[in-house]
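Now for chain A:
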Amino acid sequence: MKKTIILTIAVLLAGIFAVSCDKIEEGEYLKHPNNSQQDPTDTTGQKTLFRKVLIIDFTGHKCGNCPKGHKMIATLEGTYHDAVVPVAMHCTSTYASPEPGTAFADDFRTEEGNYLCTYTDLEGLPAGLVNTLDPLSLSNAPTEWATLFANYVNVTPELSIEVIPSVANGSMTANVKLTAETACSRKLSLCVYVVEDNIIGGQIDYESDPTTIEDYVHNHVFRTSFSGALGESVKDDTEELAKAAIIEKSYTKDVNSAWNIANCKVVVFVYDTDTKEVLQAEEVAVED
Partner candidate 1 sequence: MKKIVLVILAFAVCATMYSQEIPQVQLKNLKGKVVNSQEIIENDGKPVMICFFATWCKPCIKELTAFSEAYEDWADETGVKIIAVSIDDARSTNSVGPFVNARGWEFDVYLDANGDFKRAMNVNNVPHSFLLDGKGNVAWQHTSYLEGDEAETFEMIKKVAAGESLKEEKVEKEEE
Partner candidate 2 sequence: MKRFLFLLVVFLPAIQLFAQKDGKNENKFNVSGNFQSDLQYYFEDQKIGAVAVDERLLSNSYANFMISYGKFSAGVRFEGYYNTLLGFPNSGGKNDGFGVPSYWANFTNDKLEVTVGHFYEQFGNGLTLRSYEEKSLGIDNAILGARVKYTIVPGVNIKGLVGKQRYYWELSDGILRGVDGEIQFNEMIKSLNDSQFRFGIGGSFVSKYQKEDNPIYNLPNNVATGAGRLNIGYSGFNLISEYAYKINDPSADNNYIYRPGQAFLINATYSQKGLGVILSTKWVDNMSLRSDRNATLSDLTVSYLPEITRNYTYVLQAFYPYASQPMGEWGVKGEFFYKFKKGSKLGGKYGTTITLNYSRVHNIKKTAMNDSTPIGTSGTYGYNTSLFAVGNELYYQDINVEISKKWSKKWYTNIAYMNLYYNYNVLMGTAGHDNVKANIGVIEATYKITDKYALKGEVQAMFTKQDKGNWILGQIEFTMPNWFFTVFDNWNYGNPDKDARVHYFNVGFGYVKGGNRIQLTYGKQREGVMCVGGVCRHVPASNGFALSISSTF
């Protein structure tokens, strides 16, 4: 009896050891080592309609772990190119308040960003929302953003977005056209943001040495929204929107002198008002 038990245990142990350990050899860590292929824009040699994925990156220039989020976005852009639509939302007083007289003098926080920060009830930075505005889907692990992102690769979008931005007389206009690619019976909301690339400023990065970087390049920095943090409803019933039906909107807003228009982009996304899933996103430079 005793022998049987000990034997059983030994076999079980050996079994567990044998099956439950996967070692990845050095040099095999990456699936696409040279950022080759995987560009959904160019699978057949010509531009086709494809799903673009919104990533809202809640971040802060004094948050030493946040560059992990920035790097993940850069990695995704390196692999998926135009399919990535990032927005860097600087928030919280601990990690994003300005330090006058230092490299951290800029205050990247905005009313809308603060609102989203409260709305998502976030408990720490970095935090990301990948193609959704559902606070329950908030992920504190940039590494997980890639996994969440991959869910949308090769998924055909239900809508397409066309944006034509323009600047004149100190105000910015965005003309947005939504086209139903398939019949759609969802309630829809539309968000139109302005983000700015290439802002040089301070950033804490625990992975760099020294950890304070004075001339960090901040990309995708959220500047303003044309229609509030959560946008506005553009279809508030469940009646079917026929295929190829169009919704058009036009927004205007004053330009802030602190922005460098040459580096600004308009980010547009449309989401399901009920499930909060982002159905399609688009990003266009304000100036060509």
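Points to keep in mind about this one:
Here is the rule we go by: a contact is a pair of C-beta atoms (placed from the backbone, for glycine too) under 8 Å apart; a residue touches a chain by one contact, two chains touch by 3 or more; residues count from 1.
These made the cut because all candidates are chains of the complex that A comes from, given by their letters.
Just so you know, these numbers come straight off a predicted model, no measurement behind them.
The candidate from 1 or 2 that touches chain A somewhere in this complex is 2. The part of chain A that touches candidate 2 in the complex is made up of residues 2, 5-6, 9, 12-13, 16-17, 19-24, 26, 28-32, 38, 62-65, 68, 71-72, 75-76, 79, 94-95, 99, 102, 104, 120-124, 135-136, 138-144, 146-147, 149-150, 153, 204, 207-209, 211-212.
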